[in-house]
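Below is the structure I would like to discuss, written out as structure tokens.
Omission of a single protein chain aside, the complex is shown with its protein chains in their original locations.
Chain lettering (A and B) follows the sequence in which the chains are written, and residue indices restart at 1 in each chain.
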Amino acid sequence: MSARIAGDSVAAGAAVPAARPGSGRTGRWLALAGRHRVALTLAFLIAFPWIAPYEALAVNILVLGLYALGFNLLFGYTGLLSFGHAAFLGGGAYGSGIAIVHYGLHPGLALLTGTLLATLLAAAMGALAIRTRGIYFAMTTLALSMCIYYAFYQAERFTGGENGLRGINVQSVALPGFRLNLLDPTVKYYAVLAVVGVAVWLFSRLLSSPFGAALEAIRENENRAQACGYDVARMKLMAFVISGALCGLAGALQAIHLSIVPIETMHYSTSGQAVMMALLGGMGTFFGPFVGAATFSLLQDGLATLTSHWQLFVGAIFIVFVLFLPLGIWGEVLARLRRAGW
Amino acid sequence: MSDITVGGLPLDLIGLQLVTGVALGAIYVLVGIGLSLIFGLMNVVNFAHGAFFMVGAYVGVFLYGYTGSFWLSLVAAPLAMGLLGLAVERVLVRPLYGRGIDDPLLLTFGLSYVMVESVRIAFGLTGLPFGAPPELRGAVDIGIGYFPLYRLFLIVFSLAVVGALWLFIERTPFGLVIRAGARDPQIVQVLGIEISKVWLAVFGLGCALAGLAGILAAPLQGVTPEMGIPVLAEAFVVTVVGGMGSLAGAVLAGLVVGIVVAMTSLIAPDMTKMAIFALMALVLLVRPRGLLGRAGALG
Partner (left out) sequence: MVNAAALLARANAPGTAPPILATEGLGKRFGHFRALSDVTVAFPEGGITAIIGPNGAGKSTFFNLISGAFPPSEGRVLFRGQDITGAAPHRFARMGIAKSFQITNVFPHLTVRENVRVAAQARRVRFALFRNRSAYPELTERAEALLAEVGLGARMDRLARELAHGEQRALEIAVALAAEPSLLLLDEPTAGMSPEETRAMMDLVQRLAETRTLILVEHKMKLVMGLCRRLVVLHQGQLLAEGSPDDIRAHPEVRRVYLGKSA
């Protein structure tokens, strides 16, 4: 009983990337790159400040990349389109922000608090949303995230309500033996990268695990996966929670980076941003989310200097991608390399 | 006026608030039906539905400024959105048929950005004030107190629209095709009707309903480029609560949501928005297929 839009194609989704590295010399190179995807991704991110226009933007991209990465676990690898992930980015941001502003916690503990809050929110939302399938899932997650949005909006005493949570001033981080000066943008970038790097490594482990294989099977064919003996509902919930936790970590980092949590962080338009980044970069590809985050941020940054109506162009570009480049930038690059290798 | 109170509130006030809820619900019903119609037949979630609502309101308000006739706006706004909907289906959505189920959703999401930003460019960022037309201003005594005439009109007019839509779907040959198509697109093809034309018409009709809801909502709150953004989320609540793709469910859920909003604003005004979404969470918990949803809809 798989849901399908109008039309009679049997293809479950044209935009699903091929899982095979391809044959020939290119294929072998791609397979090799795939085995070292964490090292290659980190190498790129270490070098990134040299090509980014300025460091604050580079940190933005890093954080948004992690946000898109977490979202992609669900969208690209499990095949579930959530429009509620802003609640986890926001949950992480508020969690860490509140821990610092109201309780004066160490930034490291604040990151943990934020991630934990996002994880709990994801468990609650996931348990409800998993009861619906296909496109209902997108509608349900969106609406549930708005419930959380309004709850945080109302809890003004903790969250600052409409004005957002202000005053998250973390100038330096005390670590055993030394002190990180976050006022130095370079130090800040590499400090954030250290956290993101660990998350990327864990994410890669997860994808390579039997659990990751099962998620891909669920994406490919939910009924078949169930007939194989997988408890699909439970696995989806688990993917949802892990995905929410990763996005929560991104949010926690963002709060410290921006020193403010605007209430819009939780709005569903921010969920849409994750969708856009994942699709621009290439859903279901490992490196795609960072490509997507960089593209989105650079686009936004560049367009905003030209026109206040940059959203018009972002919307139009997104439409063009859906219509003509559903594999996204990185997905398209990989597909072309594969084809060239045959 | 009676002196009976419930929970410290006069019964008359509760009654009036209930009618207010129905009036608000009327808007939700129209928005929800449009979304459900497209969704039930085409399995497409129109993420630009809120944007159609907003542009419909702008078209109506703009025309009202020129002609001074609210009635003309009431016809022109849905007509314009219907035509825009036809164009969108033909040019943008159609190429996606047969692809992944999420693709039209993603596309219309991008489209909503374009529509909102276009309105900002054309009409400015701040929005336009708009009140009920002179002939619908004031209040009338409805037995339990005075009630704004425009809201009463809203109830009656929406009732008429829903009734007409019901007749159209239940009693006309085209309605039969819609009902058949919602069950199984192949039946429609067996009937010798090109299903793509049905999809085109239904998408246009759904967008027209969004536009109509937009101009009807305009006198309640004025118009802003962002007015459709919360409406989209609320329309999803109506669809999920009512039962996916069920038109009767959308009507019922629209009214329920309207009444919940009105009642919450009486008791705890701050919680109004949250109540809408809490209602949906509750329905998902107790009856995931929605009030009138088909069992199969959730697999």
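Just so we're on the same page, contacts are C-beta pairs under 8 Å (C-beta built on N, C-alpha and C of every residue); 3 or more make two chains touch, one makes a residue touch a chain.
Computed from a predicted model, the values in this text were never measured in an experiment.
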Which displayed chains the unshown chain touches: A
Chain not shown: contacting residue from A:L30, A:A138, A:A217 or A:L323: A:A217
Where the missing chain touches chain A, by residue: 11-12, 16-20, 23, 202, 205-206, 208-214, 216-217, 220-221, 223-232, 235, 238
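As a working rule, only the chains that are shown with their structure count from here on.
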Interface residues, chain B side, partner chain A - complex: 39, 41-45, 92, 95-107, 109-114, 116-118, 120-121, 185, 195, 199, 229-230, 233, 236-237, 239-240, 244, 270-271, 273-274, 277-278, 280-281, 284-285, 288, 296-299
Residue numbers on chain A that touch chain B, as the complex places them: 1, 3-9, 11-16, 81, 128-129, 131-136, 138-140, 142-144, 146-147, 150-151, 153-154, 268-269, 272, 275-276, 279, 309, 311-312, 314-319, 322-323, 326
